[in-house]
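These notes are about the structure you will find just below.
We show some of the complex, not the whole, and keep each chain where it was.
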Amino acid sequence: MRMPHAETLPAGATRGVAVGLFSASRHLLGLDGMPRTTLIEILDAAERDLAHLAADRSPRDVLRDATVVIAMFEDSTRTRVSFQIAAKRLGATASTFSSHGLSLSKGETLRDTLRIFEANGADVIVVRHPSPGAPAYLAGQVESAVINAGDGMHEHPTQGLLDLMTLRQAWAGRFDGRRIAIIGDVKHSRVARSAIFGLTTLGVAVTVAGPTTLLPTHVERLGCTVAATVDEAMEGADAVMALRLQRERMDQGLLPSLAEYTRVWGIDAARVRRMRSDAVVLHPGPVNRGIELAPDVADGERSVILDQVANGVAVRCAVLRRAAGRDG
Amino acid sequence: MRMPHAETLPAGATRGVAVGLFSASRHLLGLDGMPRTTLIEILDAAERDLAHLAADRSPRDVLRDATVVIAMFEDSTRTRVSFQIAAKRLGATASTFSSHGLSLSKGETLRDTLRIFEANGADVIVVRHPSPGAPAYLAGQVESAVINAGDGMHEHPTQGLLDLMTLRQAWAGRFDGRRIAIIGDVKHSRVARSAIFGLTTLGVAVTVAGPTTLLPTHVERLGCTVAATVDEAMEGADAVMALRLQRERMDQGLLPSLAEYTRVWGIDAARVRRMRSDAVVLHPGPVNRGIELAPDVADGERSVILDQVANGVAVRCAVLRRAAGRDG
């Protein structure tokens, strides 16, 4: 790419000069290997954003000079809306791209598409993609900061961070000595993977339970223990995270029936009572009511599912600010 | 849902405290049963918004601290664009959601989806849904104010309000003693239903005419009279509203042919001359030119179809302000 004269720099070109400001640490690709201090920094920043969101609901000026492109190469509702609202509350110029029937179907490479967004002036590109590792690959190809909004079965780091934020609120700020049960389809869940990486780094004991066909082989290597039953996993726990059951697991022969799944692995009020009296119930959504969670549990007083959503906007404010170099 | 400490309230949580500000009257679910004084209040507010829109085309600050989610569970062009422009002109943070192939296809309940928008900080949720009563049900489930943007064959209240606003302009402010003819597929029309509710409340005499198969049984119970022919309905009227003919009515065996419909029920210039000399022609759009309206009528000097559209932005400003508690 040729650089024009300084007085006619294209919108994106100044970033070429100032690339040092957009070091690798501006990207958010996953929670695997993220140091404890970085996790805590982001959670603290997100709490400040949450306070801002509650105190003054007008858009801020903090990202007024930043352009955010939200690029969804896979269906998304919740995550897209959450990032859109976060970007707008920070005052950023935000533009959303969905690949359904658009350019990529014309055979353009993913890298070329991201470079187009960069050349359009994107400071931050939020990417959801069905291929594990796509955001990490792209982070090496563009100078824009890249935020992973879910890549196949790999990671969904902003979801992991909002889980941590919600647990820290429920647990009065203390992670050490806590124990959480994660129930269901851990094998195919990027949500579970990001949560496990963050939780184990922060010293939380993680117990997983689910059908053998839906647990990763060697799940212990993620730092978890495996329980044989949901009752055993939840006994005395400080929290439980139910994972969404994808119905296609039945078609794939990984599960005999929904009814059996619910009986064996579903979380009802009786099972919730096995946990500590102040324990909370998380779910990444969307909930299959009556399958992985009984309706009275999903809506019960132990449920922090809607807190997760509200915290999600705050976490995304924090990571957008960080990606744009405004996490001060 | 657990409430975190006051200093870390999530974005949506303050509304839990201040729920009294979002009383049932903030919702706009339909015009059925809406008192005359409320109708007039909204029309007066919409006129003020119309003057604002004409005098200063920059975004206002009135909803700068409000978040509006426009949730379309059914195709929409006109209504979506109109709400988007209204929200942006008021300075609100607006985010649009369409359900085509998105989360609801994953089996999430409608209620859960709306609660997600609420937890994302939505003060006002605009909902279009194919099921009659969906917005009313949802209004009882979330603390956000809910505006019905069309629910099945039930109501489309902002369309009804813009019809009233357009008629009041054409009729020099006076509804009493006026008479309007509504022609066509009243049975399947939420537009007709909302208009009839508002018009009869304001003292306008409503005459309907159309194929027997496309009139509701007991249509008189809505407060209308039924005319046998379109000529009889329009004779001496102060306005006529042509309804859109859905082509699938033919496939359903409710109509013999388009040509016959146009000959018997279509509105041409000769029929327009049966009305009073200052009478106007309304249509909710999109117009099937040459079917329910002759092209020279749709574009003629009696047509107020484009005024309806311009008034639609003003009405949506007024109802958004009302929903957010800023109708002062």
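Going in written order, the chains are labelled A and B, and every chain counts its residues from 1.
Definition applied: contacts are C-beta pairs under 8 Å (C-beta built on N, C-alpha and C of every residue); 3 or more make two chains touch, one makes a residue touch a chain.
Computed from a predicted structure; not experimentally measured.
Novice: Which copy number describes the whole complex, given 2 displayed chains of the same sequence?
Specialist: 3
Rule of thumb we're sticking to: only the chains that are shown with their structure count from here on.
Novice: Just send me the rotation angle from a CA overlay of chain A on chain B, rounded to the nearest 5 degrees.
Specialist: That pair's rotation angle lands at 120 degrees.
Novice: Which residues, counting only chain A, touch chain B once they are in their complex?
Specialist: The touching residues are 47, 50-51, 53-54, 56-59, 75-78, 81-82, 84-85, 88-89, 100, 169-170, 247, 280, 285-289, 301-307, 309-314.
Novice: Looking at the complex, which residues from chain B come into contact with chain A?
Specialist: Those residues of chain B that touch chain A are 1-2, 4-5, 7-14, 64-67, 69, 93, 95, 97, 101-103, 106-109, 112-113, 115-121, 123.
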